[in-house]
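Only one protein chain is missing; all other protein chains are in place.
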Amino acid sequence: MTHAADTQAAPHHRGPLGETVVYAYLGPEGTFTEAALLTIPGAQDAVRIPAPSVNSALEMVRSGQATAAVVPIENSVEGGVSATLDALSAGASLRIMREILVPITFVLAARPGVALADIRTVSTHTHAWAQCREWAAGNIPEAEYLPASSTAAAAVELSEPDPSFDAAICAPLVAQRLGLEVLREDIGDVRDAVTRFVMISLPGLLPEPTGSDKTTLVVPLPEDHPGALMEILDQFSTRGVNLSRIESRPTGMFLGDYFFSIDADGHIADARMADALKGLHRISPELRFLGSYPRADHRESEIPRHTSDEAFRAADIWFESLLNGY
Amino acid sequence: MTHAADTQAAPHHRGPLGETVVYAYLGPEGTFTEAALLTIPGAQDAVRIPAPSVNSALEMVRSGQATAAVVPIENSVEGGVSATLDALSAGASLRIMREILVPITFVLAARPGVALADIRTVSTHTHAWAQCREWAAGNIPEAEYLPASSTAAAAVELSEPDPSFDAAICAPLVAQRLGLEVLREDIGDVRDAVTRFVMISLPGLLPEPTGSDKTTLVVPLPEDHPGALMEILDQFSTRGVNLSRIESRPTGMFLGDYFFSIDADGHIADARMADALKGLHRISPELRFLGSYPRADHRESEIPRHTSDEAFRAADIWFESLLNGY
Amino acid sequence: MTHAADTQAAPHHRGPLGETVVYAYLGPEGTFTEAALLTIPGAQDAVRIPAPSVNSALEMVRSGQATAAVVPIENSVEGGVSATLDALSAGASLRIMREILVPITFVLAARPGVALADIRTVSTHTHAWAQCREWAAGNIPEAEYLPASSTAAAAVELSEPDPSFDAAICAPLVAQRLGLEVLREDIGDVRDAVTRFVMISLPGLLPEPTGSDKTTLVVPLPEDHPGALMEILDQFSTRGVNLSRIESRPTGMFLGDYFFSIDADGHIADARMADALKGLHRISPELRFLGSYPRADHRESEIPRHTSDEAFRAADIWFESLLNGY
Partner (left out) sequence: MTHAADTQAAPHHRGPLGETVVYAYLGPEGTFTEAALLTIPGAQDAVRIPAPSVNSALEMVRSGQATAAVVPIENSVEGGVSATLDALSAGASLRIMREILVPITFVLAARPGVALADIRTVSTHTHAWAQCREWAAGNIPEAEYLPASSTAAAAVELSEPDPSFDAAICAPLVAQRLGLEVLREDIGDVRDAVTRFVMISLPGLLPEPTGSDKTTLVVPLPEDHPGALMEILDQFSTRGVNLSRIESRPTGMFLGDYFFSIDADGHIADARMADALKGLHRISPELRFLGSYPRADHRESEIPRHTSDEAFRAADIWFESLLNGY
């Protein structure tokens, strides 16, 4: 891993206590993850360190080398990013502080002078390839695919002497930085593809509730319990808490052993969310709270009257009065 | 309403502060209700006042004329006692402090010298008649039925000059007290019939939890809500709280407007019951808590591990730690 | 039991096969039940036989003595009519063919020449007394109450020589027929009180579905099953079938043993109702179908798209195609 040289030149962004702010992110430079990071206020002036894997980016946060990390968590085409979901579900606890939505567009890049008709081999990350399959079948049907560890890695190799392939599928940003020629823009098969990134830091102060928040959880499915998934979902639905994402992930222990990665509408400071979390803990005590943070789309969800903060407060007051003999 | 003269003679049972203990009960004297009252420790020496209706017995408690009232609440043959269910659901709030189970047996009583074959007319309370219908059809098929306001009232009228009927169906106790002749014993159609009575007092200190308790509630069905009954039941089932009785009663407002009278296993001091009560309050804020008290049958119900007091405590501690930034 | 003399005079209403139509109804004459019966087309010209009890009215249908019976089933003030609910839940199976709603108003009737101030004793059926309690407390507070077996029976006794009371609370119809003086009209405590009556016949052809129908069921709660009531309700809710009435009744076997009397929106000819009935049968095989018949209020309920007849048909076709190897 190397520090990005250009981030060292400027006077760096500093945190509330005057400390230098250091961001780790899933590298290499020039991917959509860096684009996501750059949308964070102050990130332009902070130290930005590309990490070779999601795990290593998160470890930099855990060890204190980085103030925060930015990694992809969900892709509208390929689904949850397994490496991130798995890395957040194990090891020391972390918190999601912010989410960032980045539209994804791919370009077909080649060395200057190479034409579309010349392309025999193309390289990119497997997921990017999956998202451009139809375009490739229609436009470069004879081209052989070579996997790369990231879209940017393919672009970088292409820009070096004697690349082992003719073209790379990558983000516009990196093609431009490396001086590659863009043969075709926007070659993804799905219009409006978007990737969701999260900014992660150590546990500590939570973002304030804004009225349009999201809470992310990791909930292991209790082993000995056939209807357990329904019970888990029921904790949300009986409190009128809507789920915006639910994904299964194997624990890796044995076939059929899962945990669920869940995004729920609302903030831990909302009474109904607090109540749902306590209910979940009773059913699945190993659950993990990954944070409450503002929604990037600012959408607000409707709250059933009977699970409003007022309804919870009224019920608590009533219950206290019973205990006091009224 | 007249005070029972004989209760005035003895030195009376006194409460914790030395005050005279006064029990109201659904009269007249000699019914199963008085038999239930007499099982309460100290009731033999207390002032016992028969009330003409369940409502008036409860009003004596509300107004302070009586320390407590004993009334029937449920009958294994006829079901819930509507007058009691309705009286507890309206007016100033009261508390059930104790339940008492009394086996119900009926006798056919007549004036001395009257034989079974002489009986042309028989009187008793409508419910008692319903419970002896088969016996009557088989043994006194020609006898005409005359309704009475209670089994004891029928017996009393029979013991007075010029009764308008030949026999009464009543409790063994009253027939014996009045010197009537018992022509046949145990004429109820159902073996093992039993009536449940409750002792009711003003809100105040609750009976201590014993590990085998019951909580009684009045839950109005929220009007504007089709699946409301399921939501109400769900508050119990998701906390592993078993229901031992659920009865619908019309509110009297319009067809299809109900409240539910519910007995649930457990005590308000149990965390799962407390949580269920709060959940119910949010859905149906007009619900009424009628008390937590020991079960007469001492049966204990199994508590799911995830709704034990320990599970609730652990969830609360975990949740606090989240708020504190861990 | 005596046949109503006046019904014998006219040429009688005849059924589809030319047979004389005979209606049994809960007597005596002049009650709200007879008023309900008279709303049935042709009932004016049919033989009408007052029966002394709900049970005997139903037995006349079972034995073939009557073509149909009219009995009360639900009262907006007092709730389900236990005698009817219980009689329909046992014995040979019967069918509800029609429901009739009748507004309930009570009058205070006395012999000509008696004034309100003269009234020392008043008689009526217990349920009617319950519905006029407040009026009585405010207007004739000194009057003693004597129970009668029906409102009409009280009126009849009052019209005979030497009645044992001064006034009767009864329906306007009977007071007028008997020539009693109406001292006060509309003395019921609840405005808009209404009673629902049902017309009952032997199983056979069902009324055609009209788009606004009701299905009535008797569902015993399976003994060995704590969450059984939720499972029963779930059979309706998962098919989008709304319940307009649910009432618990004890089976009379032991405390806590219930059946539920249920009215559900829809007709057995609707696919979702058929599916719900089959699901109920699997859970509670002793359930009883009491009929599908038009709603008296013609209200139509909204049907979720996924439980429409079309959705059921489409699912059946799809499933057949799977079995056929497509």
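Order as written gives the chain letters A, B and C; numbering starts at 1 within each chain.
The rule we apply is simple: a residue touches a chain if its C-beta (ideal position, glycine included) is under 8 Å from a C-beta of that chain, and two chains touch if they have at least 3 such contacts.
None of the values given here were measured: they were computed from a predicted structure.
Visitor: Write down which of C:Phe32, C:Tyr258 or C:Phe289 is the residue touching the left-out chain.
Guide: Answering carefully, the residue with contact to the hidden chain is C:Phe289.
Visitor: From the list A:Ala115, A:Leu205 or A:Met253, pick the residue that touches the absent chain.
Guide: The single option touching the absent chain is A:Met253.
Visitor: One chain isn't shown here. Among A:Ser76, A:Asn139 or A:Ser308, which residue touches it?
Guide: That would be A:Ser76, which touches the missing chain.
Visitor: With respect to the chain omitted from the figure, which of C:Thr67, C:Ser248 or C:Thr307 is a touching residue?
Guide: For the chain that is not drawn, the touching residue is C:Thr307.
Visitor: What residue numbers in chain A mark contact with the hidden partner chain?
Guide: Residues 74-80, 82, 126, 145, 147-149, 190, 192, 194, 196, 226-227, 229-230, 233-234, 237, 242-250, 252-258 of chain A touch the chain absent from view.
Visitor: Across the whole complex, list the residues on chain C that are touched by the chain not included here.
Guide: Against the missing chain, chain C presents residues 93, 203-206, 231, 234-235, 238, 268, 274, 277-279, 281-283, 285, 289, 306-307, 311-312, 314-316, 318-319, 322-323, 325-326.
Basically, only the chains that are shown with their structure count from here on.
Visitor: Calculate how many whole Å lie between the centre of chain B and the centre of chain C, each centre taken as the average of the chain's C-alpha atoms.
Guide: Here the centre of chain C sits 28 Å away from the centre of chain B.
Visitor: For chain A versus chain C, what separation do you get between their C-alpha means, in angstrom?
Guide: About 62 Å separates the centre of chain A from that of chain C.
Visitor: Can you list the residues of chain B that touch 2 or more other chains?
Guide: Only 234 qualify.
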